[in-house]
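For this view, one protein chain was removed and the others were kept in their places.
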Amino acid sequence: MNYQEQNISANNFEDCIKCTICTVYCPVTPFNPNYPGPKQAGPDGERYRLKKPYFYDEALKYCLNCKRCEVACPSNVKIGDIIQSARIKYTKSKPSLRDTMLANTDFVGTMSSAFAPIVNATLKLKPVKVVLDSVLKIDEHRQFPAYSSQKFTTWYKKEAAQKQDRFANHVSYFHGCYVQYNYPQLGKDLVTVMNAVGYGVHLLEKERCCGVAKIANRLVKEATRDANINLASIRKSVADNRVVLGTSSTCTFTMRDEYPHLLHIDNADVRDDIMLATRFLFNLVDEGKVKLVFRKDFHKRVAYHTPCHMEKLGWSVYSTSLLKMIPGLDFVALDSVCCGIAGTYGFKKENYKYSQEIGSALFKQILSERVDAVATDCETCKWQIEMSTGVHVDNPISIVAQALDVEATMKANGVSI
Amino acid sequence: MKYDTIIIGGGMSGLVAGIRLRKAGQKVAIVSAGQSALHFNSGSMSLLGHEQGRDVANPLVAIERLHPGHPYSKLGAETIRKYASEVAPLFAEAGVTLKGSAERNHYRLTPIGMFKPAWLTLEGYASVDDPKSLPWGKVLVVNVAGFVDFYPQFIELGLSKAGLECVSRTFILPGLETLRKSATEMRATNIARVLKDEVVLEMASQINSYLKETGSDTVLMPAILGLYDENPIRLLRSKVVKPIHLVSTMPMSVGGMRAQMSLCKYFQKLGGTYLIGDKVTAGRFEDGSLKAVSTQNLGDMPLEADNFILATGSFFSHGLEANPTSIYEPIFGLDVEASEHRPEWCDMDIYKKQNYMQYGVVNDDDFHVFLQGRRIDNLRAVGAVLSGCNSMKEESGGGVSLMTSLKVADDILNGKGGKK
Partner (left out) sequence: MDNKFGKKHYDVIVIGGGATGAGTARDCAMRGLKTLLVERFDFTAGATGRNHGLLHSGARYAVTDQESATECIKENMILRRIARHCVEDTGGLFVTLPEDDLDYQKKFVEACMKAGISAEVLDPKEALLIEPAVNKDIIGAVRVPDGAIDPFRLTVANVVSARRDGADVLTYHEVVAFEREQNRLTGVRLRDTRTGEETVEHADLMINAGGIWGHHIAELAGVKVNMFPAKGALLIFGHRVNDVVINRCRKPADADILVPGDTISLIGTTSTRLPYDQIDNMEVTPEEVDILLREGIKIAPSLAYTRILRAYAGVRPLVAADNDPSGRTISRGIVCLDHATRDGLDGFITITGGKLMTYRLMAEWATDLACKKLGRTAKCQTAETPLPGSELDKSYGPEDHKKSHIIELSTDQKAAEGRHGSLSEQIEYKTEDDEALVCECEQVSVGEIKYAIEHLHVGNLINLRRRTRMGMGTCQGELCACRAAGILVNYNKCAERTLRDLSSFINERWKGMYPVSWGETLVEGQFMSWLYEGVCGIDQLARPEDLIDAK
């Protein structure tokens, strides 16, 4: 007999045995009674939606897409994917102007970078926030990330590009919207670290936003277009033997897993070549291929926060292992819980309150640990934690860059440029 | 990545073995495909509760009468006596208080008012020495309005059979009103997130006023507090004027989840690596031993180790799987002890002995497993994935998990039972 060997229907929702473990780990359910919870919104609801799309529940929009339900599930049910796919498939309303605006991180970024000082000043103004709040339903309490006046790629082309070819090894870098428009320093840090261990860092031929915000706001057509552009460039890079590194857990996760699961784009040929820089770097060290030499005068107490998509990737072990290699770093592991922002979710007026409630346990723990900095691999977690605790947040790559004795490292790895 | 020991499965067995090894200085990683069955725990663990359908009074004595293939028989009563005494202190280090003795079973009160034999019971849960003479006097059973996974009437029935007088009251807590609006999420664990600090004080004063009104001597309430630690339980007990005990609810189990989280945190605090939501997909075997395992998330970076422990649990946790023609171990395809004849797997009466419950991986006296008849020198199985015991009928699940985990961890540390 060659039937019933496995129960696997589309989206594998049938593997759910109704144990309800997922609901225990959902960050939203304890605070938002309107959200039906991952089990109801996911596998339970899916049976009904299959019966009739009429059973689609608009309250699925309260899902953060954090995937913590999937991590908790003992039956390997892709609960988060089921919920997001249902939102894409069944929501009748069109994305609002607000959602479209928030989703287009790269377009808004381009515009804002050009006028960074004005935008930064404006976004802080009370009247502007009130307008954002009442007209666009973007919560007035939300602090916007500052826009940098110089884009990362501008810096790269001017300051870094020409010497990258001189290294023995090469990687590509998917910088993402955040590094490009808000925080080029992280990109610079990556170039510093990778160069120090003998790797040239290159931009992709073309890079678009990974699409996470567009997917979350149901702009699927646009997200698919961007995804295809990204994948085409990634394929070229892989063909040149250059793996593609990211410094954002969310961008990396989106390109690896959301492209096939939610946009139904096959990326199997290059998926394993898209990875976080911390994973790549850790592995080089672990295999003895490179050495990191750290400065003696670096002393910091750093707490690591696991972003939801990092939890889903299962890769925090790489970032934390790297941080633990730094002799002067006093490492604190925070409980792996959601910070509440979930990308554009926390910007929306209807979610702001829940967003802050969800994160409150984490904020409390961070404040009680009295750390110098929080390390995390996600930019929106950074905004949320900085806004809510006042503690400075850095990407692990930036912390490695700060702690690294660049010259000694280059020497140890025989790099001379 | 290279470890001393890799443990596949992050439930109680895996964590206890992990803690033991880590404390002895080993570099340990646990790979856990989702959360564990501990989330459905009754508030107690048993070593051996039933023998031929009768309650066991002294598990250590009854263990000697088990059949030779039983994991307990492989361990021997003396080893079990030794390890049994180490469990409560180990859990205490992790912040989980357990009470009970392996010399004499006590009884726990079940969610429907029955009494079942138990070995160790979590802090605060209702348990008695003898269900026929309950020491509680007049009992007040309280529940939170809107909580549908607790049944005061059934508890009352159970207690009235023992001759106790019972009254029940339901109360509303303002702190729970948001949760009550949710059609699906008014669950024990979600309530437990809210029941701390001032909310507990509020609850205590409600309960005290009911105590006064009804003149009761003891309070029973659903186990809906103490999710992260035992403090809310202690606080409540200190504020309620009469003894108050918790009764386990239908899932999720707050106490079980606390135990899971506490053990996991403790393991990580000791420096262990816990990979949650990841799944071992394959192993590389060479010359009768397992060299490395690959996982879904770690992809092309396999986990290497000197020793491996299989703590993947029973069917529920997918340590075993079944299709219409066979029962198999899904990760490595290890040899299993199971009937090849489907009609033998189950009895049509759910309360009769179900053969599938005692199926598991074939294992030798040191719990090494076999692949196509060949013993794997550095892969040992612990807990519910082992063949040879029907933990449902024996009430032995917790004990088998703990005893085999401790034994296997010690064997690894002593370098015992390696290559032959």
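The chains carry the letters A and B, assigned in the order they are written, with residues numbered from 1 in each.
As a convention for this text, contacts are C-beta pairs under 8 Å (C-beta built on N, C-alpha and C of every residue); 3 or more make two chains touch, one makes a residue touch a chain.
In this text the structure is predicted, and so the values were computed from the model without any measurement.
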Among B:Val61, B:Leu157 or B:Leu413, single out the residue that touches the unshown chain. B:Leu157
May I ask which residue of B:Ser314, B:Asn363, B:Asn378 or B:Ser405 touches the chain that does not appear here? B:Ser314
Using the touch definition from the top, which of A:Phe55, A:Phe280 or A:Phe298 touches the missing chain? A:Phe55
Among the options B:Ala145, B:Val241 or B:Ala282, which residue touches the chain absent from this view? B:Ala145
Hey, which subunit B residues sit against the chain that's not shown? 37, 40, 42, 110-116, 145-146, 148-151, 153-154, 156-157, 180-181, 183-184, 186, 248, 250-251, 314-316, 318, 321-324, 342-343, 345-351, 354, 356-357, 392, 395, 397
Extract the touching residues of subunit A with respect to the undisplayed chain. 1-9, 13-20, 33-34, 36, 39-40, 43-48, 50-51, 54-55, 57-59, 75
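The working rule: only the chains that are shown with their structure count from here on.
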In their shared complex, at which residues does subunit A touch subunit B? 1, 3-6, 17, 19-21, 23-25, 29-31, 33-37, 39-40, 70-76, 272, 279, 283, 286, 311-315, 317, 333, 335-336
Could you list, by residue number, the parts of subunit B that touch subunit A in their complex? 1-2, 33-37, 39-40, 178-185, 187, 189-190, 193-194, 251-252, 257, 265, 268, 273, 275-279, 295-301, 316-318, 323-325
